[in-house]
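Here it is, the structure in full.
The complex appears here without one of its protein chains, the remainder shown in place.
Note that the chains take the letters A and B in the order they are written out, and that residue 1 is the start of every chain.
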Amino acid sequence: MTAWGAVAAAYGVALAILAGGLLAAGIAWQRVRRRGNGFVQDSFRRRG
Amino acid sequence: MTSPSARLAGFARPPRLAALCDRLVPWAGGLFVLCLAAALVYALAVAPPDYRQGEAVRILALSLPAAWMAVAVYVLAALLGAAGLTRDRPLVFAAARAALAPGAAFALIAVAAHVLWGRPAWNAWWEWDGRSAFLVLLLLLYLGAGLPARDGDSRRLALLLAAGALALPFLRIATDWWVALHRPEGVLPLGDEPGDAADPLALILMLGAFKAWFLTVWLMRFSAALPRGPEGSP
Partner (left out) sequence: MKAALALIRRDLLIARRGGGLLPLAVFAALLLVFPLAAGPGAAPLGRLAPGAIWAAALAAHLVALDALFAADARDGSLAAMLAAKAPAGAVVLAKAVALWLAAGLPIALVSPLAAVALGLPVPVLPALVLSLLFGTAAIALLSALVAALALGRGGAALAAVLVLPLAAPVLAFGAGAAELAARGQSWAAPLAVLAALDAACALGVPPAAAAALRAALDRRS
């Protein structure tokens, strides 16, 4: 593997993980904002 | 344990907290994009290649900050967990839980970057040096924290995080010592860490980008975990 090949692969993997994380968190976040997460005060209290 | 009215008083704030987080997210995201652009441009184009490691030194701008973030986030989660244990506030536990997944992502990036950095240098896909061993153990600590995090048992999660965070310095020392014990003579001149060759500005820029990314993702996850009224209204 050439040096530039390794650099490209490393940055590619890192960017993929960063983008993927943003996407996953963002989708879940938007879904909660739109539809609520079904949390009644009670169930959140018991979870702690 | 606490009176119902006291608990309710504590919960009067989450909707406003969620609204605050929601407003901060775009700013954090924008900051991330800016920092990332600067870091990428600098690390890939502007910084000079190392006279010994060649272009591969650019990967260090990924693996070193990612490793630092992975450790820092774990310690942050452990501190939040400890705070949650002493004050018994579910919000603090939620903040700790929200930080774990992005922290694990950093550990993954660090391992992948380290492997790809080592490939040109070692001519092998994996070498158990101090950094690799430490990162694998850190990944296991994140995995271990991820399992009870789903269960919802916050107190034990906090204890687990505390034990892991306290173990981290011992792990670093132990892996370094173990590797030094087995290092054949003359492979590396003493006091010459391969990581020293990384360009400091590249490291700082990438670290800034990582911190902004963490802030964005953490805010989103924390906000999503907060209790809201029906229809997601804060």
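Annotations for the structure displayed:
The definition used in the following text is that contacts are C-beta pairs under 8 Å (C-beta built on N, C-alpha and C of every residue); 3 or more make two chains touch, one makes a residue touch a chain.
Source: prediction; values computed, not measured.
Considering the whole complex, the hidden chain is in touch with B. When the whole complex is considered, the residue among B:91, B:138, B:205 or B:220 that touches the unshown chain is B:138.
For the chain left out of this panel, the touching residue among B:21, B:160 or B:212 is B:160.
For chain B, the residues touching the chain absent from view are 85, 133, 137-138, 140-141, 143-144, 147-148, 151, 153, 155-156, 159-160, 162-164, 166-167, 170-171, 173-175, 177-178, 181-182.
As a working rule, only the chains that are shown with their structure count from here on.
The geometric centre of chain A is 13 Å away from that of chain B, both derived from CA atoms.
For chain A in complex with chain B, the residues that touch the partner chain are 1-4, 6-7, 9-11, 13-14, 17-18, 21-22, 25-26, 28-29, 31-37, 39-41, 44-45, 47-48.
Across the interface of their complex, chain A is touched by residues 7-8, 11, 14, 22, 25, 29, 36, 40, 44, 54-56, 58-59, 62-63, 66, 88-90, 93, 101-102, 105, 108-109, 112-113, 116-117, 119-120, 152, 154, 213, 216-217, 220-221, 223-233 of chain B.
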